[in-house]
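Everything below concerns the one structure shown next.
A single protein chain has been removed from this complex, and every other one stays in its place.
As written, the chain order gives the labels A and B, with residue 1 at the start of each chain.
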Amino acid sequence: MATDVQALHAPEVKPKGGWLSWLVTVDHKKIGIMYLVTAFVFFLIGGLEALMIRVQLGTPENSFLTPQAYNQIFTMHGTTMVFLAIMPLNAGFMNYFVPLMIGAGDMAYPRMNAMSYWLLLFGGLVMYVSFISGGNAPDAGWFAYAPLTEKIYSTTRGMDFWVLGLQLLGVSSLAGSVNIIVTIIRLRAPGMRFNRMPLFVWMSMITSFLLIFALPSITVGITLLFFDRNFQTNFFLPAAGGDPLLWQHLFWFFGHPEVYIMILPAFGMISEILPVFSRKPIFGYEFVAYSGVAIGFLGFAVWAHHMFATGLGTVADTFFSAASMLISVPTGVKIFNWLATMWRGDLRFKTPMYFAVGFIAMFVIGGISGVSLAAPPFDLQVTDSYYVVAHFHYVLFGGAAFALFGGAYYWLPKITGRMLDERLGKFNFWMIFLGFNLTFFPQHILGIEGMPRRIWTYQDNQGWNLYNLLSSIGAFLIAFGALIFVVNLILSLRRGEPAGNDPWDAATLEWATTSPPPAHNFDAEIIVNSRRPLWDNKYSGEDRGMTLNHDWHPHLPPPSSAPLIFSSGLFVLAFGMFFLGSTPVLGIPIILVALAIAGFGMSRWVGEIAEDPVL
Amino acid sequence: MPYRRPTKALGRIGLLLIAATMLVACGQATPQTMLDPQSDSTRTIFNLAVLLFWLGVGVFVIVQTWLIVSVFKYRHKYNDQLPAQIHGNTKVEIAWTIVPAIIAIFIFVLTFQAIQKIEVKPSVASADEVHIQVIGHQWWWEFRYPDITTADGKVLVTANEMWIPAGKVIDLTVTSADVIHDFWIPALSGKRDALPVHETKIWFKADDVPDGEPKVYWGQCAEYCGTEHAYMKMRVVAASPNDFQTWVTEQSGPAVNADLPADFTAAGCIGCHVIRGTDAANGGQIGPDLTHFGSRMTIAAGTLDNNRDNLHRWLDSPDAVKPGNIMTQVIKDDTLSPEQLNTLTDYLISLDPGIDAKEQAAK
Partner (left out) sequence: MAQAVRTETTKTDPGRGLDLRKLGMWTFLGSEVFFFGALIVTHMAMRGVEPLSSSFKSMNVEAVRELFGYNVITSVLAFILLMSSLTMVLALDGVKTNNPKRFRFWLGATIFCGLCFLGGQVYEFTHIIHEGVTIRNSMFGSTFFTLTGFHGTHVFVGVVWLTSLLISSLRHPNRYNGQNFMAVEMAGLYWHFVDLVWVGIFTLVYLI
């Protein structure tokens, strides 16, 4: 009878093949790491853009940036943070930990998983190539309101890069979501019923469903925009009867669920961290899980609250206001359950816990300002002002980014096998916490004092000087905090303490294997008997949490270059599409080459499936 | 004076205190603040905001207190005994599902009332209502008064400065000539998008002002509209009905200086600008109507105060003053000779029929 946790330890396996092995890997853990590294680099780039914004706005009538440059930089800051930082950081953690947490050997479709990653990287590259190509980055905001995005108003090719990059990212997210959903539904270990799944897995599943249903809307939107810009259609141009509001509906039908796509995984991480460091189970597992489902459903019924200022009329205003306020209920439930999880616990204040507690404190502020924005009359005053900027940064930085930092401190030891430094970690937290509040709290006041968002400068006589200066100082504190994280990470990789299997005395399955886990994740099949399999084995007695089946032969597909080749084809295709409308002589050959590459990749892929029927 | 509940008064005092601290902290006036509502609709919004603010403070205090108490009370204290493994408590959880729901419904009911109040325009006699068409352009505002006819039989048009009679219902029809803009005067009115094709409506009633003391309100485009979104500002002047009448009379007249310099045509100004009562009466309509330019408070949609030096600067190099604005496509840094510059500056400054709000604006 070998339910001893130690029995799960695999011998250290040295990865073979050097850096080239990363190009052909189909291992969800390696792909997860690539996701995390890529997204973190984009996060730093987006942060640099934020610093440039804050330098420009630090003083009135500043000339650090021209208006043209400022508009490109704020557009890329938003686009980068949403699509290239927060979403892929979440995806990276999901990739790495969902299979581990449900006791699976890999994702459902390992090759498709690799494709999702490569398309993320290529999508990001397509967007950033725009800077190199004559400094003409997208300049119409991440929300890209037509008709400003149309060729007559946005004359550079920036928006074309934006559309094409986003198409690749869309395919990436769609494939990734299908993969996560199938993995969760189908590959759970025996006994890992839905109501025993870790909450991070729950939230990953809901997020993936949201993506599945929200993405098509923006895919259609940007496709129509691309047709307008390159093939002279008029979907959003009034002359032929096109309508700019069509864009807004298509965009926000995606854009609002997108908010939950970014924050639900954060909820999941917090729901993992809090119980472990409170040494108690999550309070009200079902409420936390199902409130996530409720948020997911309601998230599709509130998109027009971004459009109150367009004059929807009293009926629509009332409906969307009510639906939006309703969302505060499941969100509030989550917060109360987290607080109750800590209550009467034995709180261990390690760095992940700092970020988790910081998350609750900050997210509540974002939630409160969110309810105020759901009231159309007040929204008419503060929408598109810095109040909104403050609000969504409290949700997405104070919320999602705090959770991601917490998640990083919590899970990196599992990924790298080494602990991060606690003192640096706490310093990191306080720097970010102070910098964050100094940056974004004054922006509430700026909004109330009438400062619109997305302005490249403001005049001395507006009375906005002090708060802008404070905000800019805060931004540098955040940057410093991020730098500490980088230093901590490097130090940890070089001489961090070995983490061991279960450094936090945790409850879920990812801690029941080595750090880092072997290629096949677990040496035995885990049969789950409770919601906290590892914990219950440790504290309730052998077999109470899980039992092992050593007669287990997980099947892992061999490394494959097909996903990379196929994705490269799509990458090249993006450039072919870029030239198709303007210079077909260039565009058509590129498209043919791209299709050849993609076709070659696909045929290899199909061939591999024939031998090894896993996608 | 409607009856105000004491809680509301308390809220106002609270917010005003915060506003006062903010003023002290800044040492600066904030002319575009929404904390100083001066119309029926912004006051309704303000009262709702006060309520939301205090409810928010309540939630904030409860949650943060709970959090902080937990952090200090239950932090690890050299006691390795496992805490009680509580999995939940359905009754408690149902309670904290229902309580926020009740609060949400409460907020919603008040919101609903406020929506009715600010969105449904009261029906008043046509004499007590002024219709104005607001048209957003990249990057300036056009105001048309469809009910006011000028001396030469056209509709009265101004730019970047909208005069209104205080105490009357101002019925705005908002639209755009190009991309989406957003009309916003924080003291008088919440936002309304200026959409191409669509016409959106918004109304407000500015508080009364005495004769001879028109009040100036600041506003700004709030929807990102391209390069110079930052310099798409406007001023609204709420004048007493008498002052407003004077303004209407003066503004509907032709330009006070009909002696249009030839340079206005030679330099290409006429391609985009109208000056009624002169040879430029049928000029292009791409840029602002300049008939009474001298009476306006600002140049280039709030970019500069309107005086001779600034105008000279602007005409000398529009791109240095407001980089990327559309006039730079015609007027480059060396387009106008020094003589032309002086002639045009002098002429435009002279177009001032009398009543204006420059003095009030300076206050």
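Going forward, a contact is a pair of C-beta atoms (placed from the backbone, for glycine too) under 8 Å apart; a residue touches a chain by one contact, two chains touch by 3 or more.
A quick note: this is a predicted structure, and the numbers were derived from the prediction, not measured.
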Q. The chain left out touches which of the shown chains?
A. A
Q: Identify the residue among A:Val129, A:Leu246 or A:Ala301 that touches the chain left out of the display.
A: A:Leu246
Q) Of the residues listed, A:Val371, A:Leu534 or A:Leu548, which one is in contact with the missing chain? A) A:Leu548
Q) Which one, A:Val220, A:Ala301 or A:Ile473, makes contact with the chain that was left out? A) A:Val220
Q | Touching the absent chain when the full complex is considered, from B:Ala177, B:Val197, B:Ala281 or B:Val330 | A | B:Val197
Q.
If the hidden chain were put back, which residues of chain A would touch it?
A. 108-109, 174, 177-179, 181-182, 185-188, 190-191, 193-194, 212-217, 219-221, 223-224, 227, 231-235, 238-243, 246, 250, 253, 527, 529, 543, 547-549, 606, 610, 613-615
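Just so it is clear, only the chains that are shown with their structure count from here on.
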Q | chain A - residues contacting chain B, complex | A | 66-68, 71, 140-141, 145, 147-148, 153-154, 238, 243-245, 278-281, 283-287, 309-311, 313-314, 317-318, 321-322, 325-326, 328-329, 332-333, 335-337, 339-340, 342-349, 357, 360-361, 364-365, 368-369, 371-372, 374-385, 445, 448-459, 461-467, 539
Q | Contacting residues of chain B [partner chain A, same complex] | A | 22, 25-35, 41-42, 44-45, 48-49, 52-53, 56, 59-60, 63-64, 66-67, 70-71, 74-76, 79, 81-90, 92-93, 96-97, 100-101, 104, 107-108, 111-112, 114-120, 138, 178-180, 182, 184, 186, 190-193, 195-198, 200-202, 218, 220-230, 302, 323-324
